[in-house]
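Working notes, beginning with the structure itself.
Removed from the display is one protein chain of the complex; every other protein chain stays in position.
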Amino acid sequence: MTALEGPQAVAFAQSVLDSQPFSVLVGARVEHMAPDGVVVRVPFRAELTQHHGFAHGGVQAALADIALTFMGAAALGPSVLTSEFKINFLRPGVGDALVARGSVISATRRQAVTRCDIFAVQGGQGKLVATALGTIVVADVAPAGGGA
Amino acid sequence: MTALEGPQAVAFAQSVLDSQPFSVLVGARVEHMAPDGVVVRVPFRAELTQHHGFAHGGVQAALADIALTFMGAAALGPSVLTSEFKINFLRPGVGDALVARGSVISATRRQAVTRCDIFAVQGGQGKLVATALGTIVVADVAPAGGGA
Amino acid sequence: MTALEGPQAVAFAQSVLDSQPFSVLVGARVEHMAPDGVVVRVPFRAELTQHHGFAHGGVQAALADIALTFMGAAALGPSVLTSEFKINFLRPGVGDALVARGSVISATRRQAVTRCDIFAVQGGQGKLVATALGTIVVADVAPAGGGA
Partner (left out) sequence: MTALEGPQAVAFAQSVLDSQPFSVLVGARVEHMAPDGVVVRVPFRAELTQHHGFAHGGVQAALADIALTFMGAAALGPSVLTSEFKINFLRPGVGDALVARGSVISATRRQAVTRCDIFAVQGGQGKLVATALGTIVVADVAPAGGGA
């Protein structure tokens, strides 16, 4: 994956998401996948809300897990697992979609520290609703645990 | 909710979960709800997995969000929102269910710091798969954001 | 402090640091203080190291606490306290100084989520050694707790 960029990288990343039943359940779509950034989108639908009609915090956390992990995979290669992350909820999320924009803060051969911002997008306008910071590590064996 | 304990508290908490479409989608069930601890269970099913058949990190994060927030609600009252949390993934999760056991580290009138451990339970045996630490605050207005 | 920018803001912020004996012990100096960012510098000296001659993780954490809190104060006003933060250590820190560059991710009337990167600077070149993300809240009473 380190060698992939552009449409191929997006297609490959989407195929990984498509092989994760929970990512399919959430409805996550990869829009951009490169060592300098990833974009993952979750179209808004009623099934993703809490009792006030906003995106459930758990959806935002799941999207953060996916975006942080895919950012790590873009930096380190496809065989990674997520060690940990932190998420701050900033305001209620409602709109057409939740869009996570991931970037890499630091990457060595075996570990990447990645961050992502999550936006609630409505009519082309995005409002920041959450931010996250995490640690992704190369899996010594078949990956297991985090989002990828 | 602060005045409730026992079966009434569990029933009330479950009714909140049932009013959150995403919690229903995940399949979360409240088993215990008291100021000294909460237990939230997610029966394992294929839809919750990643591509190796383990529970997706996003499911664990969503369950942590729910358990941390409900623990905050048990300590502070029902009108709360989750400010932030951190989760560490410890090992792959597989079994009959994921069970989150939440407890409160510190609570003042307006804020609770809560933690939870997530276990993968199989045949009555639980294995710790993740741990989380978060901050829950009283909502000044109608709650929005985190899990409750 | 919200109304202050430029040299006045730096002088005021430094006066706060100078009134904190621990910040004096660490040797923290404010170099920039504005709603769009803060810069806090700690000149490197032997007393700040661990047993391999690198900056101790505790110094980096203390500097993160100061920079995150001052960034919150620049956004919210001087009476704030730090609710929580997370720090990731990226590589050993050695050089002429540790420099923290803080920025604000989101600020409402009562809370700011702030981040900072810590660089080890040597001969004008900076190397990223740590990154942090935190929550700063307005103090209802005289501030107490976090770095400012």
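Note that the chains take the letters A, B and C in the order they are written out, and that residue 1 is the start of every chain.
As a working rule, contacts are C-beta pairs under 8 Å (C-beta built on N, C-alpha and C of every residue); 3 or more make two chains touch, one makes a residue touch a chain.
Here the structure is a predicted model, which means the values were calculated and not measured.
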{"item": "Residue among B:23, B:60, B:82 or B:135 touching the omitted chain", "value": "B:135"}
{"item": "Omitted-chain contact residue, chosen from C:13, C:66 or C:105", "value": "C:66"}
{"item": "Residue numbers in chain B that touch the chain omitted from display", "value": "86, 88, 90-91, 105-106, 108, 113, 115, 117, 128, 131, 133, 135"}
{"item": "Sites on chain A contacted by the missing partner chain, in the whole complex", "value": "83-84, 86, 111, 113, 135"}
{"item": "Residue numbers in chain C that touch the chain omitted from display", "value": "16, 19-26, 46-52, 54-59, 61-66, 69, 81-89, 91-93, 142-148"}
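The rule we apply is simple: only the chains that are shown with their structure count from here on.
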{"item": "Interface sides of chain A and chain B: same vs different residues, half threshold", "value": "same"}
{"item": "Distance between chain centroids, defined by C-alpha means - chain B, chain C (Å)", "value": "33"}
{"item": "Distance between chain centroids, defined by C-alpha means - chain A, chain B (Å)", "value": "21"}
{"item": "Set of chain C residues in contact with two or more other chains", "value": "86, 113, 135"}
